[in-house]
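Heads up, one of the protein chains got dropped from this complex, but the rest are sitting where they should.
So, chain A:
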Amino acid sequence: MGKSSKDKRDAYYRLAKEQGWRARSAFKLLQLDEEFNLFENVTRVVDLCAAPGSWSQVLSRVLIKNEKFGRHAWEDREAKFRQSMLKVIPSESKPQENSQQHQETKYVEPRSRPDVKIVSIDLQPISPLPGVITLRADITHPATVPLLLKALDPSHDSETSTNQQAQQPVDLVISDGAPDVTGLHDLDIYVQSQLLFAALNLALCVLKPGGKFVAKIFRGRNVDLLYAQLKVFFEKVNVAKPRSSRASSVEAFIVCINFQPPEGFKASLEEPLGVGGRLSELQQQQQDPISQSEPSKAGDDGITEVILEDLSGSDNKNRWIAPFIACGDLSAFDSDASYKLAADHVSLPPVQPPTAPPYKRAIELRRQNGGAYGKPVVSK
């Protein structure tokens, strides 16, 4: 396997290096934005579990530097050519839906949005980014709330204020956090859901009504319970899969639009959601149960939506499946496909080396002791 084999296997890995992104996941946020207009009228954003900072980098470049990224950032020109040749997409003469907002302008006069505030939090240090306040903290910890409130509003005084609600709330909270998976699916899904709840709990403290929340989710067992729980707080909940996220991965993104906290709800990290019975109480209070047959986005594609007769008698209480939306245009590179590289392709080094794993010392010691099959080290 040559150095460039990962460039071939993973088009977005190669593109990220070519376009100066810290990680390929930058494209996931860009493609989510293309579908959901996440950054529309957004000036105040919190990015959770941000390291190495590729999502914050997107925020910095879009909100501070006012750069625009459209489809051209991830478009596979050859695919587009072949698509029109094979008539996969309508011919060029037809107007393309939704493309107006995404003028493929190569250069826009740098004019930053006014009063932009971006706060990024992670356990790992994040290299500085223009216009981004970085905090090193644990998002599950109650102590992080005053830290975040202070960063959002320098006049916030955590000594006197016992309120964990932001006085100057934000428009958007995003989280791309995921644990190092163990392989025990049950546990991995649980830990990921805890990260999601940690992000949600913080979001509930800082998000303004009408705000948006985007977070990574593992689509595994009981994910329909999670969807139903998120629906307590937002008008619309979608699950989205950008084309830059591999089909083989359980990863997807929950996109929650229009924050509508239930009446009388007070967010607090002292009494977080995700453990205990508080959330199910909120679900009980919800007046109408969510109907599964919410009109899905698809349907205008000529496929008949079947009205399902459920004869199984299974208990779907507290379960709801959020509508799925694939995002990233068809002409986007396919994260599952292998690509041929140009003959003169030069494999670039990554923009930022990966952070040191906790077993770094183990690897070093093993090397000193004669490689992977050397004797295990015994120390006093």
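The criterion applied here is as follows: a contact is a pair of C-beta atoms (placed from the backbone, for glycine too) under 8 Å apart; a residue touches a chain by one contact, two chains touch by 3 or more; residues count from 1.
Note that in this section contacts and distances are computed from a predicted model.
According to UniProt, the chain absent from the figure is "WD40-repeat-containing domain protein", selected among "RNA polymerase II, Rpb4", "Guanine nucleotide exchange C9orf72", "KLLA0D19272p" or "WD40-repeat-containing domain protein". Across the entire complex, the residue among A:E67, A:D153 or A:D224 in touch with the chain not shown is A:D224.
The chain that is not drawn here is touched, among residues A:D115, A:E263 or A:E309, by A:E309. Between the chain not shown and the residues A:G131, A:G210, A:P261 or A:P323, the one that touches is A:P323. The missing chain, though absent from the display, is touched by one residue of A:N66, A:T140, A:N318 or A:Q352; that residue is A:T140. In the full complex, chain A makes contact with the omitted chain through residues 1-2, 5, 8-9, 76, 78-79, 82-83, 86-88, 123-124, 136-138, 140-144, 146, 179-180, 182-186, 190-191, 194, 219-224, 227, 241, 243, 247, 250, 275-277, 292, 296, 298, 301-306, 308-312, 314, 319, 321, 323-326, 330, 333-334, 336-340, 356-359, 361-362, 365-366, 372-373, 375-380.
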